[in-house]
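The structure that follows is given in the form of structure tokens.
With one protein chain held back, the other chains of the complex are shown just where they sit.
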Amino acid sequence: MTKGDRVVIAVVTLLVALLYGLLWNRGEGQWLEVARGGEVVARLDLTQNQEFHVRGLLGESVIQIRDGNAAFVDSPCPEKLCVRTGHLHHAGETSVCLPNGISLRVVAENTVYDAMNF
Amino acid sequence: MATTQVTVSAEDWRIAQLAALGIAIHVLEGAFPSLLPGVKPGLANVITLTVCFLYGWKAAVWVSMLRVLGGSLLAGTFMTPTFFLSLGGAVAMLMAMALLLWLGRGRFAGLTPIGVGVLAAVAHMLGQFVLAWALFVPHPALLGLLPVLLTAALVFGIINGWICHYLLKRLKTDDVVTAL
Partner (left out) sequence: MMRGALLFLVLWMLSGCGDDAPQREEFYAMGTVINLSFYGVTPERSKQLSEQVQQEFKRLHAQWQPWQNGELADINRALAAGQAASVSPAIQQLIEQSAVLSDRSDGLFNPAIGSLVKLWGFHQDVRGDVPPPSLESIQLLLQQNLSMHQLHLQGDQLRSDNPALQLDFGGFAKGVAVDAAIAKLRAAGVKDAIVNAGGDLRAIGSKGKQAWTIGVRDPRSPGVLASIAVRGDESVVTSGDYERFFEYQGQRYHHILDPRSGYPAKGLTSVTVMYPQASVADAAATALLVAGPNDWLRIAKQLGLQQVMVIDSQGRIFLTPAMQSRVEFVNAKTAVTVVSL
């Protein structure tokens, strides 16, 4: 093996490692976008368990992320349809709280679905 | 009745024999189930690689194309997706070797068969992948497979390169076929 061979192997290894990072890190449902009135106000990592509070038209909506699933857990709206929607996980899934003007959307770098029919 | 005289040179024989060897390996390899879809050692590439080192790039083109054509005819995959993938891979690999020879002004830029083998295997895999993407399934999920495929290409490239290196060391230029 010459120096050239080693350089080739090193460069190819590096490129492959880079590709792993590039293509494997953005699997399904990586991020949760929280929007208020259509404007994205937060981008939360779906792999981190967390609770997020956001102020909407009526008051504070509470969004929880647990084990890769996101959901509204509390909302000031009267019907609480958003809380009943349940958990989001796959890219493209959305949950909307119309009265409070807050929407959640799971996004990945290469979202699988262009639009959701619900 | 007019007859056409076909002269068969020694080099034609060699190419035919090496191509036949490539076909045999190609078909044998196809008979074994693969561990991962799309991942194969590509041992037939050893022949292409060795020929390129011994007899030059043009001979490698002949051997490789004959192998793709003959192999697919024998395996019954001619003009099927498998054939086009195989062809795409072979073309990409030959182009990579041509590029290397051009960069190194005819001497592979100071690389041994191992370095060339790795680059050839990666090119082979990328060629197949690009073709598969363009022709069959342009699905984002396929991209996730790419790093795995390239890792396999890297590993088998080194192994194949090493086999080629070993062959070249052991062989006198003219009796590759008999020695194999």
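So that you can tell them apart, the chains are marked A and B in the order they are listed, and the count of residues begins at 1 in each.
Methods note: contacts are C-beta pairs under 8 Å (C-beta built on N, C-alpha and C of every residue); 3 or more make two chains touch, one makes a residue touch a chain.
None of these values were measured; they are calculated from a predicted model.
Chemist: Which residue among A:Ala35, A:Val62 or A:Val83 touches the omitted chain?
Modeler: Touches the omitted chain: A:Ala35.
Chemist: Since one chain isn't shown, list which residues of chain A touch it in the complete complex.
Modeler: 7, 11-12, 15, 19, 35, 37-38, 77-79, 81, 85-90, 92-94, 96, 98-99, 101, 103, 110-118
What we mean here is this: only the chains that are shown with their structure count from here on.
Chemist: With chain centres taken as the means of their Cα atoms, state the distance from chain A to chain B in Å.
Modeler: Spacing between the chain centres: roughly 43 Å.
Chemist: Using the touch definition from the top, list the residues of chain B that touch chain A in their complex.
Modeler: 109-112, 114-115, 118-119, 122, 140-141, 143-144, 146-147, 150-151, 154, 157-158
Chemist: Please output the residues of chain A touching chain B within their complex, sorted ascending.
Modeler: 1-5, 7-9, 12-13, 15-16, 19-20, 23-24, 27, 110, 112
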